[in-house]
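The other protein chains are all here in position, but one chain of the complex has been omitted.
A and B label the chains in the order they appear, each numbered from 1.
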Amino acid sequence: MRKRLLALTMMSALTVTAFAGCGSDKSNTQKPAGNAASAENPQAVSLKLWTSEEDYELTEDMCARFDEAHPEYKCDFEITIINVDESVEQLETDPDNAADVFIMPSGSIPQLVEEGLVYPITYDADTLKGLYSEGALDACSMNGELYGVPFTPNSWFMFYNKKLFNAEEVKSLETMMAKDLGDDTYNFACSLSNSWYIEAWFYAAGCTLFGEDGTTPDDCTWNNANGLAAGEYIIDLVNNPKYIEDKDGIAGSLMKEGKLGAICTGTWGYPELLEALGDDLGAVALPTVEIAGKTANLSNFADYKCFAVKSNTSAPLAAQQLAEFFANEENQLLRYQKNSTPPTALSLTDNADIMSDISTCALLAQTEFATPQPAISQINAYWTPAEALGTGIVNGEITKANLQESLDSLVQSVTTKAFE
Amino acid sequence: MKKITFIKAFREGDIFSKISYLIWGLSNMVRGQIVKGLAFLAIEITYIIFMITSGVNHIENLLTLGTQEQGMVFNEEIGIYEIAQGDNSMLFLLYGVATIVYSLVVIAVWIISVGSGERARIAKENGHHVPGFVDECKALLDKKIYRTFLAIPFVGILVFTITPLIYMILMAFTNYDANHQPPGNLFKWVGLETFRQILSANNNISATFWPVLGWTLVWGVIATFSCYFLGMFLAILINSDGIRGKKIWRTIFMLTMAIPAFVSLLVVSTMLGSNGIINVLLQKWGFTTQALPFLTNGTWAKVTIIIVNLWIGIPATMLMVTGILMNIPKELYESAKIDGAGPVKTFTKITFPYMLFITTPYLITNLIGNFNNFGVIYFMTGGGPSTLDYYKGAGKTDLLVTWLYKLTKDNNDFNYAAALGIIIFVLSATISLITYSRSKAIKDEEGFQ
Partner (left out) sequence: MNTNHTIGMNIGYRKGTLVSGLLFFVALFLPFIKDGDHNRNMVGLLPKLLTADMRVTGKILYLAIPVLALVLLGVGIALFMRPSRKMAICYSIVAALETALTVFTLFSSKSLLDKAHVLEHKFMVSHFGFGFWIMLVCGFVTLFCAMRTAKVHPGYILLTILSVIWLFPITWIILTAFRAESGYYVGYFFPKGLTFNNFVQLFSDTSLIHFGKWWTNTLLVATCNCILTSLIVLMTAFSLSKTRFGGRMMLMKIMLIIGMFPGFMSMVAVYNILKGIGIAQTLGALILVNAAGAAMGYYIVKGFFDTIPKSLDEAALLDGATKWQVFTKITIPMSKPVIIYTVLTSFIGPWGDYIFPSMMLGDNQSQYTVALGLNWLTDFRRIDAYYTQFAAGALLISLPIVILFVALQRFYVEGMSGAVKG
């Protein structure tokens, strides 16, 4: 249905463009770069890039190599630090001054597509299909078009202190919580007031968000009996004195001091934890939970960080080539070696060096249990109500007495467009 | 000098005056004011050229807000899509508004040019000296100095305050919300629909609006008056006769004003967090066994913010009141002392009435300032704790103005933000209108006595 709609829109757009082309002087179809360019006659291309602070130097280096590899361009790069979680907002604020190629979470692709701000990546598409896992490509696609090139999984898993837990204990959250670690030591920390974390419990309980495959905007089952059980589980967890809500880096500090058994975070937390704990640091997929009699692994959103191209870039071809270059196998390996960023390239999954890294292993192990983040723009309606639910539970304002009500109102907010 | 009106000038003027309605500045040029006349003409010509080349187009676009959506065409040859940029409703709206403002300015110049030409004609006919270019320039530093002085502010306010303001006001009458984001989508005029959504009682957004409005009013009144009275008390205390080291005391309290607000607020909010130093100390001292929800529980957060605001607001009032206290005539106090009035009586009979009389305008500005007190809320709680009862991300301590900010920054619901802005304006304007007219009455009464 949606595909047909898109086709229709495109058709009409085509017609309109055709008319505009002959009728008025406003033919603003952009001439793609690259047609005429050749090594003898290099085309001047200026590209602005957004990258994270830890990748800054690496990006400079990669740009230089891209320039060498493409004699048909005379590239002029401008690199600015805008992190993966800031880029979407920056792009929305001012698409004209935004970067041509930037990093973003794959989860925001539907929203940006709807707003017409990202470019479909089609250059050399067949090669891309063979490079990355299907899950990664799916996460970066919408309506069958690829909008970003995935370069690392963007998800969270669990680190634990080997002095406090053994490898067997961290398989089940109940076992972990039951163990007595001493007076001022916490057992487990997570950010339940963050809507990027709380879904793991609901997915584990068998609830769905936007239907089984995450494409039905008016379907969310978080308020059924399973959802209620998940909510009650979370309330019990939060009220357990051995749990600590991770806010403003408190859990990281505790973990480094050895006063916390396990913490839910991602690869970004790894270097600091490793420095503090050394060999005592373990990393695993999320533990199982027993909700309403069923035992299942906590299942968070499978999300990827990807390179995307803005829709009004002046050099679409070069920008796409650059995005693909940034995310290719060689550069993923470099990124891993420098910043231990886990790769998405299929060919790197049997690299012994990478597979010996505990955080990468744990992350890849968790992708097994993760649920693809719904790739529809309705996901926008999910974040704030889910955050409100988590905050309400953490602050003790949502209790078992009003949980059902809260879940009902959550589902209502998540599934309806605010106004028709 | 007789007053010259636009229509009267046409009736009374000679043929040159009449033609100068079409060819601006002609009347001036004929009477010898060449430079001035040419300037008027130049303005007219630039405007006409602008309107023909793009102005008319802008006005047209303002009416439709764009018709052509962004589209894509696949280019087989190099294997990528080519994007055909569509119309951008937001820019259309902005350009349209700018064109209208420009037109209004030009119309004002037109009226001025007619008046100026007519004045030159009358001067010449009566045999007076028609001021030349140099004379007029001299006048700009003397009788007409206000023109020189106000020119820059006028242009600045026109371009960077009024134009954006009209643009935003108009936005409230469109459907420029999260689902209609340019450049991928067009938005269009929807009339008063946005206001209906906000004010009518049956949806999520009006279920947010009314409680937020209520808290805004409560906050404004409490924050203003608590700081006012306590600040006054502090100033009087420091200023009383027996206290030595007045300057040192004042400096201590002023420190909070001198440190940039965002720094002190950020620091205080970290101190009040559930693992912040205040909770840590309270537990260390044995006052509580677990962290108090200073900023995480709705009611607690509201009280906390009001108290923290005292910390910042009292010094400001204190300084202002100190200045006024110095100005209260000493004789008043001396005669009161002779009459045997105690400190309380002196305060209620002399200090307070005097203070209230003088500070009413300050109080009103302060009240309105507090309705729009963005910084305290934004840096302390960010509007939180968030709640499921409210529309997208609005929280329990959100004021209308912080909610407005969230709507533009986080939710991209510009139409609702604009409508909220208008509502805030109506609120502020009503309150100041009522209080100003009443305080005027007080002033008049004072005049009688």
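Here, contacts are C-beta pairs under 8 Å (C-beta built on N, C-alpha and C of every residue); 3 or more make two chains touch, one makes a residue touch a chain.
Remember, predicted model here, so these are calculated numbers, not experimental data.
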Among B:Leu91, B:Ala207, B:Ile306 or B:Ala341, contact with the omitted chain is made only by B:Leu91
Where A:Ser133, A:Ser253 or A:Thr371 are the choices, the one touching the absent chain is A:Ser253
Of B:Ile49, B:Leu255 or B:Ile434, the residue that touches the missing chain is B:Leu255
Per the whole complex, from B:Leu62, B:Val109, B:Met168 or B:Met232 the residue touching the absent chain is B:Met168
On chain A, the omitted chain is touched by residues 50, 53, 56, 80-83, 90, 93-94, 96-99, 248-250, 252-253, 268, 272
Listed in rising order, the chain B residues that touch the chain left out are 90-91, 94, 98, 141-146, 148-150, 152-157, 159-165, 167-168, 234, 237-238, 240-243, 247, 249-264, 266-268, 270-271, 273, 275-277, 280-281, 284-287, 289, 311, 319-320, 322-324, 326-327, 358-359, 361-362, 368, 372, 374-375, 378, 401, 404-405, 408, 414, 417-418, 421, 424-425, 428-429, 432
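Here is the rule we use: only the chains that are shown with their structure count from here on.
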Note: chain B sits from chain A at a C-alpha centroid distance in Å of 39
Within their complex, chain B touches chain A through residues 68-75, 77-86, 177-179, 181-185, 197, 203-205, 270, 273-275, 293, 296-298, 384-393, 409, 412
Counting only contacts in the complex, chain A reaches chain B at residues 9-10, 12-14, 16-17, 20, 28-30, 32, 34-35, 89, 92, 95, 113-117, 119-120, 122-125, 245, 247-248, 250, 311-312, 316-317, 320, 380-381, 384-385, 387-389, 391-392, 394-397, 406, 409-410, 413, 417-419
